[in-house]
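The structure appears right after this line, and notes come after that.
Subset of chains shown; positions unchanged.
Chain IDs A and B follow the sequence of writing; residue 1 opens each chain.
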Amino acid sequence: MIKEVTDAHEAEARIGKLRLLEALLFASAEPLDEETLAGRVGPEVGLLLEELRAHYAPRGVTLVRTGGGWAFRTAVDLAPELRREEEVSRKLSRAAIETLAIIAYHQPVTRGEIESIRGVATSKGTLDLLMEHGWIRPGKRRETPGRPLTWITTDHFLDHFGLETLRDLPSVDDLRAAGLLDSRPVLLGLGATADDSALGSDNEE
Amino acid sequence: MADLVADLPAGCEADAAAAAESSPSEQLLLVLDGFEGPLDMLLALGRDQKVDLTRISILELADQYLTFVAEARKVRLELAADYLVMAAWLAYLKSRLLLPEPQGEEPSGEDMAAALAFQLQRLEAMKGAAEKLFARPRLRIDVHPRGAPEDLDLRRKSVYEVTLFDLLRAYGRQRARKESGVLHIAPVRLYSMEEAVRRLSSLLGHMPDWAMLASFLPSGESGGLLTRSALAAHFAATLELAKAGRVELRQEGAFAPLYVRGRPGNSADSQDGDISEEAQSHD
């Protein structure tokens, strides 16, 4: 990779610069222009870049010049093997995440119950989507008037979220303790609000 | 005091410098701010012995801690309960170490001292480990991943990006919304002084003789904020009523139970002057 140089010290400095160039180009989100790179490794940047380009030419990753800058890209000939699937990963809607969470915590739970917990109607698409994704499935019918269908989570749900059993879901107290559930405004100076039982009991006054 | 300030954990030197120019109570406050609880403070005091933690003198440490707490209380500094619990425990430990061991099932003073030494070592070890951990080259700070990843989505485990954190946070928010649907500021029930004055006035008519103030407290509340505020409100109310000449107060000594009775004749000539004088005059 390094051209013959007579001076060992010089060779070492050269290797150091090539390594820094490699790292800079690798870590940058945007192609880097020669001027920027010259600021880091000196005026011989052009030669160094050509050297790197030659080194990577036969490899699975190549150094390419794009627009005014330089960037590493996976080799063009590998594109068919790297081709990404059509579907791009998407964010699940907030309604869907909430619905999934409620099913996880309250299962078996009917759609009516989910709606009363969330306080808004659940669109049919939400449950369909969660089911299509394999996270939930219909459970037994509830033996109440109308025999509504209940929903429960699947093994795939556990798998996806890295849980061994449903019992490993943090409890409401755990969530509160971890700071993930914080509804009550903190009353400064009244340390005694920890005394939940006393406060909770006269809530109805 | 001065050497306590010098024991600050690393990173608080600036505070220490500031402390040198402020009042003793401010100094103590600054010192306390630097600690993560009583065990952390003990550890800082322990480091000052400049010996290996395995050979630390627990007795000396207990003395240092108790001195610190005594100083803090002298300047009427509000100490968190944690610190007082530790002080009580250390005082007990000290007595166990100094007095002959009683026969019993309790762990010996030596065992208790060893347990404390172990806790200090363990905490010290974790602090050291944390330091080493964060001294390591860290991702996106020292070491960097590919800056322009080409999204291959190889794993194809899921089309949707949802982590357990997202799920738990969604549920937490949902619960929080539910708990505070109509902004429910959990009512902090406090006993007001007016309430206590009303209550005492009506009760005193039925209590011709001296009675403990505590016996006037509303029943059915045990411990907690409400009870404590009721006590405070009733105390303030008795002072107010005494000032108006409607009740008399009596107390044997500091922190002794406070007795109260309706003033015979209950006329309107209000008396100024402090409670203790008035109490003495009736003894």
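Everything below uses one rule, namely that a contact is a pair of C-beta atoms (placed from the backbone, for glycine too) under 8 Å apart; a residue touches a chain by one contact, two chains touch by 3 or more.
Only a predicted model underlies this, so the values are computations on that prediction, with no experimental measurement involved.
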{"item": "Assembly formula (labels as shown, counts from the whole structure file)", "value": "A x2, B x1"}
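Assume only the chains that are shown with their structure count from here on.
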{"item": "Distance between chain centroids, defined by C-alpha means - chain A, chain B (Å)", "value": "40"}
{"item": "Contacting residues of chain A [partner chain B, same complex]", "value": "23, 26-30, 71-74, 82, 84-85, 87-92, 94, 97-98, 100-102, 104-105, 117-119, 133, 160-163, 170, 172, 175, 180-185, 187, 190, 192-193, 195, 198-200, 202-203, 205"}
{"item": "Interfacial residue positions of chain B with respect to chain A in the complex", "value": "144-148, 150-153, 156-164, 166-181, 184-189, 221, 223-226, 228"}
